[in-house]
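Every protein chain of the complex appears in place save one, which is left out.
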Amino acid sequence: MQSRLDEIAKGILASYNEVGGLNNTDRHNLPSKRAMDNLCEQLLQFLFPGFHDERPIHKNDLAIITRERLRALSEQFEDQIAKGLSVSCPDSLLCSASEVLMRFLERLPAVRELLRTDILAAYEGDPAASSNEEIILSYPFLEAIAIQRCAHVLYGECVPLLPRMMTEWAHTRTGIDIHPGAQIGEYFFIDHGTGVVIGETSRIGKRVKLYHGVTLGARSFVKDESGQIVKGGNRHPEVGDRVTIYPNSTILGGETLIGDRSTIGANVFLMQSVPPDSLVVYEEKQLRILNKSKRPASEDIEWFI
Amino acid sequence: MQSRLDEIAKGILASYNEVGGLNNTDRHNLPSKRAMDNLCEQLLQFLFPGFHDERPIHKNDLAIITRERLRALSEQFEDQIAKGLSVSCPDSLLCSASEVLMRFLERLPAVRELLRTDILAAYEGDPAASSNEEIILSYPFLEAIAIQRCAHVLYGECVPLLPRMMTEWAHTRTGIDIHPGAQIGEYFFIDHGTGVVIGETSRIGKRVKLYHGVTLGARSFVKDESGQIVKGGNRHPEVGDRVTIYPNSTILGGETLIGDRSTIGANVFLMQSVPPDSLVVYEEKQLRILNKSKRPASEDIEWFI
Partner (left out) sequence: MQSRLDEIAKGILASYNEVGGLNNTDRHNLPSKRAMDNLCEQLLQFLFPGFHDERPIHKNDLAIITRERLRALSEQFEDQIAKGLSVSCPDSLLCSASEVLMRFLERLPAVRELLRTDILAAYEGDPAASSNEEIILSYPFLEAIAIQRCAHVLYGECVPLLPRMMTEWAHTRTGIDIHPGAQIGEYFFIDHGTGVVIGETSRIGKRVKLYHGVTLGARSFVKDESGQIVKGGNRHPEVGDRVTIYPNSTILGGETLIGDRSTIGANVFLMQSVPPDSLVVYEEKQLRILNKSKRPASEDIEWFI
């Protein structure tokens, strides 16, 4: 058995060498998935002190704990930013890791102000929500939007891997996949959330409410002369203020604009713009309601239809 | 850099003070998210001894281990219940934490009996299921319904935060979001499960089978004179006995009743009641099947449509 294991090790080592692009051993500067996961947890603790801790934090200790957490967060974040820059930044003089870090941290109070509006939107938008505390303790969208709003700050910096790793951490935990590039206005709320996808170039207005399973996606990709997809470009919809989109609707296209105050029904597939104050649904008469007991029964089949 | 960090700490501390409702430092009695997550794991170990453990449990040790687990569970649960009561209960004399705990624990054998019917329903309802053991070891719906049936017992008590935190723990792990308030009959089965949402006031009969992505949701919200959504009220559908609902269908409304033995097709958006023995689908002729090769091709675009 040992000799077979040796052979297998040889085979897999050969595969590491032969099959390019799969390993990380000669790229010492890639950010670490585990370190980024850990940083996301620390960020949530920092943004909502007491809620993500084992035990509550006393008011008198808050200043000391906050400074201590900021110091620990900074140290580890700077390390990952340095790795991110080494992969992506052509000119590391322009983008020093500590400079990127400071720009990021200095935006956190503003991020926190936005999150306050999101919590209020959840409370106003969900009859089942009984308090702000319940929303912070048990609404998955809040974790997703907190991490995305932080990642969006980093999105403008020269470290594209880091914000993507952050939003994927939230995606794993919540089923909500918001690209760091998406621009999202204040008082945003996603109820339930599982299966929501918001693409990189989406622009979302104020007081927008989405249900689970809603997609703001790309419709078509521009290709270059060699047939390769052109990266970048405006590919995802724009959603106006005070729009509500019901579960599992799919809206595609960079030219698609959903006008202010519109309501999109559930399970709609939409690839065109709609004016303000629209209501979009399928015709009800398309639904067939048949009586199963009047159909010829087949003994050995549990028919679906 | 240290002075900039000091400034940032000041800014975030100011934000803790200015932006209300975001922190937990002066509310010492909120339940702990981590403690509740841990309790959910312990509950599953307690309900399915041996399945969630590192190693199997010998029959002869079961009584001792069970008593020991019950003791540990009780101690930690009572602590969280006391915190929950301090937030929500106007009269802590009526609701002592130990009394709430006992009422909860005394219902667990009945919960376990219901879960046995759910396992049988999964075995009968899924041709891919090869044994009850496979269902306990690898079907996510079982974790979700086990936690929800426990949370539903607590739902009647004066601790609304706790059951919500429990079902969110299961939601994170399974993608299945069942509100603690939902009333669910025996022999319940959800296949795959990701994206299922079952709202607070849903009533589900016996032998109901759902596929992933099914929503039982609210249609409209009653508002009071000041324009605020009225909390509570019957907002979600009622589903009769032996109903099957295929993937990604969305059923909304507190007045919507799905009659016994009905079948709802996939991707349906339904907001009306249907009588017993109904089959609900969209008309097939609405589907357009076009030949792409006969469309005028555009060289530089990978058209979706």
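Here are some notes:
To keep things simple, chains are lettered A and B as they appear, and every chain counts its residues starting from 1.
Simple rule for what comes next: a residue touches a chain if its C-beta (ideal position, glycine included) is under 8 Å from a C-beta of that chain, and two chains touch if they have at least 3 such contacts.
What you are looking at is a predicted structure, and each value in this text was computed from that prediction instead of being measured.
Of the listed residues B:S15, B:S32, B:T215 or B:N248, the one in contact with the hidden chain in the full complex is B:N248. Of the listed positions B:F46, B:W169 or B:F188, the one in contact with the omitted chain in the full complex is B:F46.
Looking at chain A, the residues touching the absent chain are 1, 4-9, 11-16, 19-35, 87, 160-161, 164-165, 168, 171-172, 175, 177, 179, 181, 194-195, 197, 199-200, 213, 215, 217-218, 221, 228-233, 235, 246, 248-250, 252, 261-263, 265, 267-270, 272, 274-275, 277-283, 286, 300-305. By the touch definition given at the top, chain B reaches the unshown chain through residues 46-59, 62-63, 66-67, 70-71, 74, 98, 102, 105-106, 108-109, 112-113, 115-116, 119-120, 124-134, 136-140, 173-175, 192, 194-195, 211-213, 219-224, 229, 246-248, 252, 265-268, 271, 281-282, 284, 286-293, 295, 304-305.
Definition applied: only the chains that are shown with their structure count from here on.
Note: centroid distance chain A to chain B, computed from Cα atoms, is 22 Å.
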